[in-house]
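For this depiction, one protein chain was excluded, whereas all remaining protein chains were kept in their positions.
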Amino acid sequence: MIRVALLVAAKDLRVELRSRVLLWQVVPFGAMALLLSGLALGPARAGHSGAAPGLFFLVMLFVTLLTVARSRAIDARAGTRDSIATLGLDPGGVFLGKTVALTVELWVTGALLLAGTVVVLHANLAGTLAASGNVAVTLAALAAAGVLHGALSGPGDGSATLLPLLSLPAFAPLLIAGERAYSAALGHGALWAWGTISLVALVAYLALGILLYGVLDES
Amino acid sequence: MSEFVASLNDALVVRSGFPLLSGVTLEVAPATLTLLTGPNGAGKTTLLQLLGGLVGLSGGSGQVCGVDLARDDRRALRRRVGWLGHDSSFYDDLSVRENLTFAAKALGRPLEDLAPALERVGLRDRSEVLARRLSAGQRRRLGLAWLLMRRPELWLLDEPYAALDEDGRRFLDGLFADVVAAGASIVVSAHDHLGATLGAVNTVHLVGGRVESRS
Partner (left out) sequence: MTKTLLARLLGPLTLALLALTFGLGLWVTPPDQVQGNLVRLVYVHPALAWVALYVSFGTATIASVLYLWRRTRSATLDRIGACAMEVSVVFIALTLITGSLWGRPTWGVWWAWDARLTSTAILGVFALAYLALRRALDDDETRARRSAVFAIIAAINVPIIHFSVLWWKTLHQGATVFTANRTLLIHGSQAWTLLVSFVAFTLSFVWLLRARYRLEVTRDQSRQRDFNEALAQRRREGARP
(Lines give C-alpha, C1' and ligand atoms only; values in the text may rest on other atoms or scores of the structure.)
Protein backbone atom coordinates (compact mmCIF):
# COMPACT_ATOMS: atom_id res chain seq x y z
CA MET A 1 0.00 0.00 0.00
CA ILE A 2 2.82 2.40 0.89
CA ARG A 3 4.58 1.59 -2.40
CA VAL A 4 1.43 2.43 -4.38
CA ALA A 5 0.91 5.57 -2.28
CA LEU A 6 4.41 6.84 -3.05
CA LEU A 7 4.03 6.03 -6.74
CA VAL A 8 0.70 7.86 -6.99
CA ALA A 9 1.86 10.83 -4.93
CA ALA A 10 5.00 11.21 -7.07
CA LYS A 11 2.92 11.02 -10.25
CA ASP A 12 0.37 13.62 -9.07
CA LEU A 13 3.08 16.00 -7.92
CA ARG A 14 5.03 15.58 -11.16
CA VAL A 15 1.88 16.34 -13.18
CA GLU A 16 1.35 19.40 -10.98
CA LEU A 17 4.93 20.55 -11.49
CA ARG A 18 4.52 20.23 -15.25
CA SER A 19 1.16 21.93 -15.57
CA ARG A 20 1.72 24.60 -12.85
CA VAL A 21 -2.04 24.87 -12.30
CA LEU A 22 -1.39 25.46 -8.62
CA LEU A 23 1.05 28.30 -9.22
CA TRP A 24 -0.79 30.04 -12.03
CA GLN A 25 -4.39 29.52 -11.05
CA VAL A 26 -4.92 28.42 -7.46
CA VAL A 27 -2.47 30.71 -5.67
CA PRO A 28 -3.67 33.87 -7.46
CA PHE A 29 -7.24 32.83 -6.71
CA GLY A 30 -6.40 32.46 -3.02
CA ALA A 31 -4.61 35.82 -2.94
CA MET A 32 -7.56 37.53 -4.58
CA ALA A 33 -9.98 35.85 -2.17
CA LEU A 34 -7.91 37.17 0.77
CA LEU A 35 -8.03 40.67 -0.67
CA LEU A 36 -11.76 40.39 -1.20
CA SER A 37 -12.18 39.23 2.41
CA GLY A 38 -10.45 42.40 3.55
CA LEU A 39 -12.71 44.47 1.32
CA ALA A 40 -15.77 42.67 2.65
CA LEU A 41 -14.83 43.65 6.22
CA GLY A 42 -14.86 47.33 5.32
CA PRO A 43 -12.11 49.94 5.74
CA ALA A 44 -12.49 50.23 9.51
CA ARG A 45 -12.03 46.54 10.26
CA ALA A 46 -9.90 45.15 7.42
CA GLY A 47 -6.58 45.70 9.19
CA HIS A 48 -7.20 44.87 12.83
CA SER A 49 -10.40 42.95 13.23
CA GLY A 50 -9.04 39.70 14.64
CA ALA A 51 -10.82 38.01 11.74
CA ALA A 52 -7.58 37.12 9.93
CA PRO A 53 -7.41 33.45 11.10
CA GLY A 54 -11.02 32.77 10.16
CA LEU A 55 -10.69 34.42 6.76
CA PHE A 56 -7.45 32.54 6.06
CA PHE A 57 -9.14 29.20 6.72
CA LEU A 58 -12.27 30.16 4.80
CA VAL A 59 -10.08 30.93 1.78
CA MET A 60 -8.23 27.64 2.30
CA LEU A 61 -11.54 25.74 2.20
CA PHE A 62 -12.21 27.13 -1.27
CA VAL A 63 -8.61 26.47 -2.31
CA THR A 64 -9.10 22.88 -1.14
CA LEU A 65 -12.20 22.52 -3.31
CA LEU A 66 -10.24 23.75 -6.33
CA THR A 67 -7.23 21.51 -5.73
CA VAL A 68 -9.46 18.49 -5.12
CA ALA A 69 -11.22 19.10 -8.42
CA ARG A 70 -7.82 19.42 -10.09
CA SER A 71 -6.55 16.26 -8.42
CA ARG A 72 -9.62 14.40 -9.71
CA ALA A 73 -9.19 15.81 -13.20
CA ILE A 74 -5.73 14.22 -13.56
CA ASP A 75 -7.26 10.74 -13.70
CA ALA A 76 -10.76 11.65 -14.79
CA ARG A 77 -10.71 11.26 -18.58
CA ALA A 78 -12.66 8.16 -19.48
CA GLY A 79 -9.79 6.66 -21.46
CA THR A 80 -7.27 7.36 -18.72
CA ARG A 81 -9.59 5.96 -16.07
CA ASP A 82 -9.86 2.64 -17.86
CA SER A 83 -6.13 2.43 -18.56
CA ILE A 84 -5.33 3.11 -14.92
CA ALA A 85 -8.05 0.75 -13.70
CA THR A 86 -6.33 -2.15 -15.48
CA LEU A 87 -3.24 -1.57 -13.36
CA GLY A 88 -5.30 -2.91 -10.44
CA LEU A 89 -3.70 -0.49 -7.96
CA ASP A 90 -4.51 -0.99 -4.29
CA PRO A 91 -7.28 1.57 -3.61
CA GLY A 92 -6.07 2.35 -0.10
CA GLY A 93 -2.67 3.19 -1.56
CA VAL A 94 -4.22 5.37 -4.25
CA PHE A 95 -6.16 7.25 -1.59
CA LEU A 96 -3.05 7.75 0.54
CA GLY A 97 -0.98 8.83 -2.44
CA LYS A 98 -3.49 11.37 -3.64
CA THR A 99 -3.87 12.66 -0.06
CA VAL A 100 -0.10 13.09 0.30
CA ALA A 101 0.13 14.97 -3.00
CA LEU A 102 -2.82 17.19 -2.10
CA THR A 103 -1.37 17.84 1.36
CA VAL A 104 1.91 19.03 -0.17
CA GLU A 105 -0.03 21.29 -2.55
CA LEU A 106 -2.14 22.73 0.26
CA TRP A 107 0.98 23.30 2.38
CA VAL A 108 2.66 25.25 -0.39
CA THR A 109 -0.48 27.31 -1.10
CA GLY A 110 -1.14 27.71 2.62
CA ALA A 111 2.38 29.00 3.29
CA LEU A 112 2.03 31.64 0.59
CA LEU A 113 -1.42 32.66 1.77
CA LEU A 114 -0.27 32.80 5.41
CA ALA A 115 2.32 35.33 4.27
CA GLY A 116 -0.54 37.16 2.55
CA THR A 117 -2.57 37.08 5.76
CA VAL A 118 0.33 38.64 7.66
CA VAL A 119 0.76 41.37 5.05
CA VAL A 120 -2.80 42.14 4.03
CA LEU A 121 -4.83 41.37 7.14
CA HIS A 122 -2.07 42.41 9.57
CA ALA A 123 -1.86 39.10 11.42
CA ASN A 124 1.04 39.05 13.86
CA LEU A 125 4.08 37.29 12.29
CA ALA A 126 5.33 35.57 15.45
CA GLY A 127 1.85 34.29 16.24
CA THR A 128 1.41 33.09 12.66
CA LEU A 129 4.70 31.19 12.82
CA ALA A 130 3.66 29.67 16.15
CA ALA A 131 0.37 28.54 14.58
CA SER A 132 2.00 26.99 11.50
CA GLY A 133 2.29 23.47 12.97
CA ASN A 134 -1.39 23.47 13.80
CA VAL A 135 -2.26 24.91 10.40
CA ALA A 136 -0.25 22.12 8.74
CA VAL A 137 -2.20 19.39 10.56
CA THR A 138 -5.53 21.04 9.74
CA LEU A 139 -4.59 21.35 6.05
CA ALA A 140 -3.59 17.67 5.98
CA ALA A 141 -7.00 16.78 7.43
CA LEU A 142 -8.65 18.97 4.79
CA ALA A 143 -6.67 17.15 2.10
CA ALA A 144 -7.74 13.70 3.36
CA ALA A 145 -11.37 14.79 3.65
CA GLY A 146 -11.14 16.42 0.22
CA VAL A 147 -9.81 13.33 -1.56
CA LEU A 148 -12.52 11.18 0.00
CA HIS A 149 -15.29 13.61 -0.94
CA GLY A 150 -13.80 14.02 -4.40
CA ALA A 151 -14.21 10.28 -4.94
CA LEU A 152 -17.76 10.51 -3.59
CA SER A 153 -18.78 13.22 -6.00
CA GLY A 154 -17.51 11.09 -8.87
CA PRO A 155 -16.08 11.94 -12.26
CA GLY A 156 -19.40 12.81 -13.89
CA ASP A 157 -20.93 16.09 -14.97
CA GLY A 158 -22.57 16.82 -11.63
CA SER A 159 -19.34 16.64 -9.65
CA ALA A 160 -18.50 20.35 -9.94
CA THR A 161 -21.57 21.35 -7.94
CA LEU A 162 -21.80 18.19 -5.86
CA LEU A 163 -18.27 18.41 -4.43
CA PRO A 164 -18.80 21.66 -2.46
CA LEU A 165 -22.16 20.52 -1.11
CA LEU A 166 -20.78 17.16 0.02
CA SER A 167 -17.57 18.46 1.52
CA LEU A 168 -18.41 21.77 3.17
CA PRO A 169 -20.36 20.30 6.12
CA ALA A 170 -17.43 18.00 6.78
CA PHE A 171 -15.02 20.94 6.54
CA ALA A 172 -16.94 22.88 9.22
CA PRO A 173 -15.23 21.37 12.29
CA LEU A 174 -11.84 21.79 10.59
CA LEU A 175 -12.58 25.45 9.96
CA ILE A 176 -13.48 25.86 13.62
CA ALA A 177 -10.42 24.00 14.89
CA GLY A 178 -8.06 25.79 12.53
CA GLU A 179 -9.45 29.24 13.23
CA ARG A 180 -9.43 28.76 16.98
CA ALA A 181 -5.89 27.41 17.09
CA TYR A 182 -4.57 30.22 14.90
CA SER A 183 -6.45 32.82 16.97
CA ALA A 184 -5.05 31.31 20.14
CA ALA A 185 -1.54 31.56 18.72
CA LEU A 186 -2.16 35.21 17.89
CA GLY A 187 -2.94 35.79 21.55
CA HIS A 188 -6.72 35.85 21.70
CA GLY A 189 -6.74 33.21 24.40
CA ALA A 190 -4.44 30.31 25.18
CA LEU A 191 -6.01 27.30 23.55
CA TRP A 192 -3.93 24.50 22.14
CA ALA A 193 -6.61 21.83 22.54
CA TRP A 194 -7.82 22.64 19.04
CA GLY A 195 -5.03 20.66 17.45
CA THR A 196 -6.67 17.51 18.79
CA ILE A 197 -9.82 18.11 16.74
CA SER A 198 -7.78 18.47 13.56
CA LEU A 199 -5.71 15.45 14.49
CA VAL A 200 -8.75 13.30 15.31
CA ALA A 201 -10.36 14.35 12.01
CA LEU A 202 -7.13 13.58 10.11
CA VAL A 203 -6.87 10.09 11.63
CA ALA A 204 -10.60 9.44 11.06
CA TYR A 205 -10.43 10.45 7.39
CA LEU A 206 -7.24 8.48 6.75
CA ALA A 207 -8.81 5.37 8.26
CA LEU A 208 -12.11 5.86 6.41
CA GLY A 209 -10.32 6.56 3.14
CA ILE A 210 -8.05 3.52 3.33
CA LEU A 211 -11.03 1.33 4.21
CA LEU A 212 -13.65 2.71 1.85
CA TYR A 213 -11.86 4.27 -1.15
CA GLY A 214 -12.10 0.93 -2.94
CA VAL A 215 -15.87 0.89 -2.53
CA LEU A 216 -16.10 4.28 -4.25
CA ASP A 217 -13.53 3.50 -6.90
CA GLU A 218 -15.14 0.24 -7.88
CA SER A 219 -18.05 1.64 -9.84
CA MET B 1 -10.12 -26.06 -14.58
CA SER B 2 -11.44 -24.69 -17.83
CA GLU B 3 -9.82 -25.07 -21.21
CA PHE B 4 -10.97 -21.60 -22.19
CA VAL B 5 -9.25 -18.33 -21.38
CA ALA B 6 -12.65 -16.77 -21.09
CA SER B 7 -16.16 -18.16 -21.12
CA LEU B 8 -19.44 -16.34 -20.68
CA ASN B 9 -22.85 -17.86 -20.22
CA ASP B 10 -25.88 -15.63 -20.81
CA ALA B 11 -23.92 -12.65 -19.47
CA LEU B 12 -25.96 -9.58 -18.65
CA VAL B 13 -24.49 -6.12 -18.11
CA VAL B 14 -26.80 -3.35 -16.93
CA ARG B 15 -25.85 0.30 -16.56
CA SER B 16 -28.33 2.84 -15.20
CA GLY B 17 -31.22 0.52 -15.92
CA PHE B 18 -30.21 -0.13 -19.53
CA PRO B 19 -29.15 -3.62 -20.65
CA LEU B 20 -25.89 -2.99 -22.51
CA LEU B 21 -25.36 -6.73 -22.87
CA SER B 22 -28.59 -8.70 -23.02
CA GLY B 23 -27.26 -12.23 -22.67
CA VAL B 24 -23.91 -13.10 -24.25
CA THR B 25 -22.63 -16.63 -24.48
CA LEU B 26 -19.07 -16.87 -25.72
CA GLU B 27 -15.86 -18.86 -25.35
CA VAL B 28 -12.33 -17.72 -26.06
CA ALA B 29 -9.81 -20.52 -26.53
CA PRO B 30 -6.11 -20.07 -25.73
CA ALA B 31 -3.85 -18.72 -28.47
CA THR B 32 -6.66 -17.46 -30.69
CA LEU B 33 -7.71 -14.20 -32.20
CA THR B 34 -11.38 -13.28 -31.85
CA LEU B 35 -12.89 -10.42 -33.81
CA LEU B 36 -16.02 -8.69 -32.53
CA THR B 37 -18.10 -7.03 -35.22
CA GLY B 38 -21.47 -5.35 -35.17
CA PRO B 39 -23.16 -1.99 -35.63
CA ASN B 40 -22.70 0.95 -33.25
CA GLY B 41 -24.32 0.30 -29.89
CA ALA B 42 -24.27 -3.46 -30.31
CA GLY B 43 -22.28 -3.88 -27.09
CA LYS B 44 -18.76 -4.50 -28.46
CA THR B 45 -17.04 -2.12 -26.07
CA THR B 46 -19.09 -3.32 -23.11
CA LEU B 47 -18.22 -6.93 -23.88
CA LEU B 48 -14.52 -6.05 -23.92
CA GLN B 49 -14.92 -4.13 -20.67
CA LEU B 50 -16.65 -7.09 -19.10
CA LEU B 51 -13.80 -9.40 -20.15
CA GLY B 52 -11.35 -6.89 -18.69
CA GLY B 53 -13.12 -6.58 -15.35
CA LEU B 54 -13.93 -2.93 -15.98
CA VAL B 55 -17.67 -3.43 -15.63
CA GLY B 56 -19.47 -5.86 -13.38
CA LEU B 57 -21.68 -8.77 -14.31
CA SER B 58 -25.36 -8.12 -13.59
CA GLY B 59 -26.68 -11.54 -14.49
CA GLY B 60 -25.59 -14.85 -15.97
CA SER B 61 -22.14 -16.25 -15.28
CA GLY B 62 -18.64 -16.13 -16.62
CA GLN B 63 -14.98 -16.70 -15.91
CA VAL B 64 -11.95 -14.95 -17.38
CA CYS B 65 -8.37 -16.08 -16.70
CA GLY B 66 -9.71 -18.27 -13.90
CA VAL B 67 -11.49 -15.36 -12.19
CA ASP B 68 -15.20 -15.90 -11.55
CA LEU B 69 -16.90 -12.71 -12.72
CA ALA B 70 -19.92 -13.15 -10.48
CA ARG B 71 -18.05 -13.83 -7.26
CA ASP B 72 -14.39 -12.84 -7.24
CA ASP B 73 -12.86 -9.42 -7.01
CA ARG B 74 -12.72 -7.78 -10.42
CA ARG B 75 -9.45 -6.09 -9.47
CA ALA B 76 -7.64 -9.40 -9.56
CA LEU B 77 -8.73 -9.83 -13.16
CA ARG B 78 -7.74 -6.35 -14.27
CA ARG B 79 -4.12 -7.01 -13.52
CA ARG B 80 -4.07 -10.08 -15.75
CA VAL B 81 -5.58 -8.71 -18.92
CA GLY B 82 -4.29 -6.03 -21.24
CA TRP B 83 -6.80 -3.38 -22.17
CA LEU B 84 -6.59 -0.79 -24.91
CA GLY B 85 -9.69 1.36 -25.28
CA HIS B 86 -10.60 3.20 -28.45
CA ASP B 87 -9.87 6.52 -26.77
CA SER B 88 -7.20 5.18 -24.47
CA SER B 89 -5.27 8.01 -23.03
CA PHE B 90 -2.64 8.32 -20.42
CA TYR B 91 -1.28 11.13 -18.30
CA ASP B 92 -1.04 14.02 -20.73
CA ASP B 93 1.51 15.87 -18.65
CA LEU B 94 3.86 12.92 -18.37
CA SER B 95 6.23 11.88 -21.12
CA VAL B 96 5.97 8.59 -22.99
CA ARG B 97 8.74 7.12 -20.87
CA GLU B 98 7.26 8.43 -17.59
CA ASN B 99 3.85 6.96 -18.44
CA LEU B 100 5.39 3.57 -19.10
CA THR B 101 7.57 3.77 -16.00
CA PHE B 102 4.48 4.47 -13.91
CA ALA B 103 2.73 1.42 -15.34
CA ALA B 104 5.80 -0.80 -14.92
CA LYS B 105 6.22 0.20 -11.29
CA ALA B 106 2.52 -0.20 -10.59
CA LEU B 107 2.62 -3.73 -11.98
CA GLY B 108 5.97 -4.61 -10.47
CA ARG B 109 7.56 -5.20 -13.89
CA PRO B 110 11.28 -4.72 -14.51
CA LEU B 111 12.13 -1.39 -16.10
CA GLU B 112 14.41 -3.16 -18.58
CA ASP B 113 11.31 -4.20 -20.53
CA LEU B 114 10.65 -0.58 -21.33
CA ALA B 115 13.22 0.01 -24.05
CA PRO B 116 12.35 -3.06 -26.15
CA ALA B 117 8.65 -2.23 -25.92
CA LEU B 118 9.29 1.31 -27.16
CA GLU B 119 11.52 -0.04 -29.91
CA ARG B 120 8.87 -2.50 -31.02
CA VAL B 121 6.11 0.09 -31.37
CA GLY B 122 8.42 2.59 -33.03
CA LEU B 123 8.36 5.26 -30.35
CA ARG B 124 11.99 4.99 -29.27
CA ASP B 125 12.97 8.45 -30.45
CA ARG B 126 9.81 9.99 -28.95
CA SER B 127 10.23 8.66 -25.43
CA GLU B 128 10.77 12.08 -23.87
CA VAL B 129 7.78 13.69 -25.61
CA LEU B 130 4.80 14.57 -23.42
CA ALA B 131 1.79 12.36 -24.10
CA ARG B 132 -0.32 15.40 -24.96
CA ARG B 133 1.94 16.13 -27.94
CA LEU B 134 1.43 12.72 -29.55
CA SER B 135 -0.80 12.22 -32.56
CA ALA B 136 -3.77 9.85 -32.32
CA GLY B 137 -1.79 7.10 -34.01
CA GLN B 138 1.19 7.60 -31.74
CA ARG B 139 -1.08 7.43 -28.71
CA ARG B 140 -2.31 4.09 -29.97
CA ARG B 141 1.30 2.96 -30.22
CA LEU B 142 1.95 4.15 -26.67
CA GLY B 143 -1.02 2.05 -25.59
CA LEU B 144 0.46 -0.96 -27.37
CA ALA B 145 3.82 -0.42 -25.67
CA TRP B 146 1.92 -0.35 -22.36
CA LEU B 147 0.39 -3.75 -23.26
CA LEU B 148 3.69 -5.22 -24.46
CA MET B 149 5.27 -4.44 -21.12
CA ARG B 150 2.44 -6.13 -19.27
CA ARG B 151 2.57 -9.40 -21.24
CA PRO B 152 -1.06 -10.27 -20.43
CA GLU B 153 -2.71 -13.63 -21.01
CA LEU B 154 -5.63 -11.95 -22.70
CA TRP B 155 -5.41 -8.86 -24.89
CA LEU B 156 -8.54 -6.75 -25.24
CA LEU B 157 -8.46 -4.00 -27.82
CA ASP B 158 -11.32 -1.72 -28.74
CA GLU B 159 -11.17 -0.50 -32.35
CA PRO B 160 -7.38 -0.72 -32.50
CA TYR B 161 -7.25 -0.09 -36.26
CA ALA B 162 -8.94 3.29 -36.02
CA ALA B 163 -6.50 6.20 -36.36
CA LEU B 164 -3.78 3.95 -37.73
CA ASP B 165 -2.29 4.43 -41.19
CA GLU B 166 -1.55 1.57 -43.58
CA ASP B 167 1.84 1.16 -41.98
CA GLY B 168 0.32 1.03 -38.54
CA ARG B 169 -2.23 -1.55 -39.55
CA ARG B 170 0.41 -3.80 -41.00
CA PHE B 171 2.39 -3.39 -37.81
CA LEU B 172 -0.64 -4.34 -35.72
CA ASP B 173 -1.30 -7.46 -37.82
CA GLY B 174 2.28 -8.52 -37.30
CA LEU B 175 2.08 -7.87 -33.58
CA PHE B 176 -1.13 -9.88 -33.24
CA ALA B 177 0.40 -12.81 -35.08
CA ASP B 178 3.37 -12.77 -32.68
CA VAL B 179 1.16 -12.54 -29.61
CA VAL B 180 -0.99 -15.49 -30.68
CA ALA B 181 2.11 -17.48 -31.61
CA ALA B 182 3.41 -16.84 -28.08
CA GLY B 183 0.26 -18.46 -26.65
CA ALA B 184 -1.83 -15.47 -25.57
CA SER B 185 -5.35 -14.74 -26.75
CA ILE B 186 -6.68 -11.59 -28.34
CA VAL B 187 -10.18 -10.17 -28.57
CA VAL B 188 -10.53 -7.09 -30.76
CA SER B 189 -13.47 -5.08 -31.97
CA ALA B 190 -13.53 -3.51 -35.39
CA HIS B 191 -16.31 -2.61 -37.70
CA ASP B 192 -14.51 -2.83 -40.96
CA HIS B 193 -11.01 -3.88 -41.80
CA LEU B 194 -9.07 -6.68 -40.32
CA GLY B 195 -5.63 -7.40 -41.69
CA ALA B 196 -5.67 -9.79 -44.61
CA THR B 197 -2.31 -11.09 -43.49
CA LEU B 198 -3.79 -12.60 -40.34
CA GLY B 199 -4.39 -16.33 -40.14
CA ALA B 200 -7.33 -18.01 -38.47
CA VAL B 201 -9.79 -15.53 -36.97
CA ASN B 202 -12.97 -16.30 -35.02
CA THR B 203 -15.54 -13.71 -35.89
CA VAL B 204 -18.35 -12.94 -33.46
CA HIS B 205 -21.12 -10.70 -34.72
CA LEU B 206 -22.98 -8.76 -32.02
CA VAL B 207 -26.37 -7.13 -32.40
CA GLY B 208 -28.58 -5.72 -29.66
CA GLY B 209 -26.25 -6.75 -26.85
CA ARG B 210 -26.08 -10.43 -27.83
CA VAL B 211 -24.27 -12.73 -30.20
CA GLU B 212 -26.09 -12.95 -33.50
CA SER B 213 -23.73 -15.17 -35.42
CA ARG B 214 -20.19 -16.48 -35.35
CA SER B 215 -17.81 -18.05 -37.79
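Each chain carries a letter (A and B) given by its place in the written order, and its residues are counted from 1.
Keep in mind that, in the parts below, a contact is a pair of C-beta atoms (placed from the backbone, for glycine too) under 8 Å apart; a residue touches a chain by one contact, two chains touch by 3 or more.
Values in this document were obtained by computation on a predicted structure and should not be read as measured data.
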| item | value |
| --- | --- |
| Neighbouring displayed chains - absent chain, whole complex | A, B |
| Selected residue (touches chain absent from view) among A:L114, A:A177 or A:I210 | A:A177 |
| Touch criterion as defined above, residue of A:A31, A:L112, A:A136 or A:L212 at the omitted chain | A:L212 |
| Chain B, residues in touch with the chain not shown (by the definition above) | 14-19, 22-23, 56, 207-210, 212 |
| Chain A residues that touch the omitted chain in the full complex | 148-149, 152-154, 156, 158, 162, 165-166, 168-170, 172-173, 176-177, 180, 189, 191, 193-194, 197, 200-201, 204, 208, 212, 215-216, 218-219 |
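Please note the rule applied: only the chains that are shown with their structure count from here on.
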| item | value |
| --- | --- |
| Separation of chain A from chain B, taking each centre as the mean of its C-alpha atoms, in whole Å | 38 |
| Chain A contact footprint on chain B (complex, rising order) | 49, 52-54, 74-76, 78-79, 81-83, 85, 87-91, 93-94, 98, 102-103, 105-107, 130, 143, 146 |
| Chain A residues touching chain B - in the complex, by the definition given at the top | 4, 7, 11, 14-15, 18-19, 74, 77-80, 82-83, 85-89, 218 |
